[in-house]
Structures are given as C-alpha cells and as structure tokens.
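For this depiction, one protein chain was excluded, whereas all remaining protein chains were kept in their positions.
And now, chain A:
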Amino acid sequence: MSKLKASSSELDLDRPNIEDYLPSGSSIHEPPHGKLRLRDLLDISPTLTEAAGAIVDDSFTRCFKSIPPEPWNWNIYLFPLWCMGVLVRYLILFPLRVIVLTVGWIIFLSCYIPVHLLLKGHDKLRKKLERCLVELICSFFVASWTGVVKYHGPRPSIRPKQVFVANHTSMIDFIILEQMTAFAVIMQKHPGWVGLLQSTILESVGCIWFNRSEAKDRGIVARKLREHVEGADNNPLLIFPEGTCVNNHYTVMFKKGAFELGSTVCPIAIKYNKIFVDAFWNSRKQSFTMHLLQLMTSWAVVCDVWYLEPQNLKPGETPIEFAERVRDIISVRAGLKKVPWDGYLKYSRPSPKHRERKQQSFAESVLRRLEEK
C-alpha cells in the first residue's frame, strides 16, 4: 500500500504515511521467545500499558497545548505593579496600537487601490509597488504588537527554483516573514476578514489558498506550486510544511509537498520568546481576531528568525527523508523537539494502517511461538 502511495505522481499534501516517519522498531517490547503458554497469550499488559500511557500523557496533545507565560503577580509587592501594567497595556498601549494599525490601513489602502487599478498596463511596476505595499502593511501589523524581531542570516532573494519552508506557530509567522520579504505563501483558506484579505490583496503577491478538507484542491495547489516555482520573477514561495500551528516547543511531521518540487529548499526557523505572551494560535479555541487582540494587549512579541543554509535533495534521498532532514535543521536551530505525528490528526483520526501493523506483529509472534516446542 505504501508503495502505491509513494509512486503516485500527484503531490500528496494531505495524507502522508505516518509509518514512513516512525522509526521501524517503534515497539518498545522485544519479541518474546519460547513456547507459547496460556499466560503468554492472555498477557495483554504491554498493550494495556501503552494505552494507559497514552491516556496519561502523549506527545501529540503536547504539541498543541498552549503554555501561558509564568505569572509574576504572585505577591503583594508585585501585584500593584502588575495592575499598573494591565492599565498601561489596555488603556495606553492598546489604543495607540489600534491607531497605528488604522493609520497603516489608511496609508496602505489609499496607495494600493490606485496602484492596483491604474497601473493595469505596467505589470512589472505594479507588481513591484504591490510587493512594497504588502511589506509595509505587514510592518504596521508587527508594530501593532511591538514586534521585537531579530532576523539572522542573509535575506531571501527572488530567484526561480527555490522554496522557503518554516515551522508554524501562528498566522503571525507569515506577517513577520512578510514584512521583510514579500513571500507568496500557500495557506489554508480562512473565513471572515482574513479570508477577504487573502482573496483580494494577498492574491496579488501570488499567494495560493486551499481548503484542507477539499480533495480536489490538492491537485490544483500542486499544479499552481509547480508553475509558481518555475516563474523567474515570481515572489519567493513560502510553505509551512507542518500544515497546522504547533505551540513552538515541538515540530510535527513535514508534509512532503514542498520537497518534491525539485527546487532548492531554504529553511527558516522561527522561535518565539514567551516572556510576555504565548504566540501560539490555537485556532480551535480562539478566532484569529481574538489572537491578534491578545497580542496587541501584551507588552511585546519577541522572536528570532533564522534564515538557514539552503538545502538540496541528495542523490538517493527520498522526498520524505529530505523533509525530515530539513525538519532536523529547523528543530535544532529553534530548539524544538521533534515528534513523529501528522499535524492533520487534529482534524482526523489516525488511519487503521498503524493499528494493523501492531496486530500483524502480534499475530506473527503468536504463530511463530506456537510452532516452537
């Protein structure tokens, strides 16, 4: 079955094989030897222990757990200070930031609309201006949460046959990266005002949208991706191969789509400092608007961005191995732990294939031991 999947030429963005990512000897129990006795057959303790272990703690849920910053208002001396901080943040900083953002939007729209409508004939110039404007509005967004962002390494350049991949914590990753370079991003289509921005403004920088649940979208996205990386003066392509937001302590499996394009892959590592606020966007608990409000009422969003050494597919390497190698590089740089899970398990149950593998090894061991005398 996995053979079939691997050979399919279509870009499989949605349904990778967990098996391919798990180390082959994932079972902790050595296959037992010796003659099969009733006790051995009835002994379900390893399976039960695994189940109970998963109930008590599991690495998948940990990836999506938001970890709030340590409270520091815990004693009588600090509490008044904290209260003053709340007043400053909500009554002074927040209104100021709303003003900054509003001014940003006014400037942006009053330039963008004329540029978009009047420069229809001058595609090159229009593209260039639109690029600058998108970078500008993103800078305003970053300013609206007092983003303290340190960029390390060389800035991305526009050239064909390259794709940027980054770990994903929140949609603000995109804004933070976009303020430096107008990337074209592939992203989940969002509802509400974010969706409106996606389909109007961000489309002009070449962003590609898809719906996680729509199977036919996958083929379209795959085709658009290929076309995009071939184009010489297209904006550099940015992909978040995890496909979902993770809490910035872990990395989940990278989807292989970005690694099958035959392009150079430039890893970007993003690490947030939780000193003031947790930048993880838990899209199930919070709308993006609420997430932005949370950021805008905090002191600052502190983060580091590393543009890392570009990587190419090594001879004999499969796209999955390549993806894992890049994930390694990003995880090491940003200090994230790797877990072998597919982030889409947030939206779906694991395939029965994995259970079948356990059943197979159990059945084989029973049948083998039955023959031993």
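The rule we apply is simple: contacts are C-beta pairs under 8 Å (C-beta built on N, C-alpha and C of every residue); 3 or more make two chains touch, one makes a residue touch a chain; residues count from 1.
Just so it is clear, contacts and distances are computed from a predicted model.
K.L.:
If you look up the hidden chain in UniProt, what protein name do you find among "Cysteine desulfurase, mitosomal", "EF-hand domain-containing protein", "Transmembrane protein 138" or "Serine/threonine-protein phosphatase 2A 55 kDa regulatory subunit B"?
P.N.:
Not shown, but named in UniProt as "EF-hand domain-containing protein".
K.L.:
Could you pull out which residues of chain A are in touch with the chain that's been left out?
P.N.:
For chain A, the residues touching the absent chain are 36-61, 65, 341, 345, 349-350, 354-356, 358-360, 362-364, 366-367, 370.
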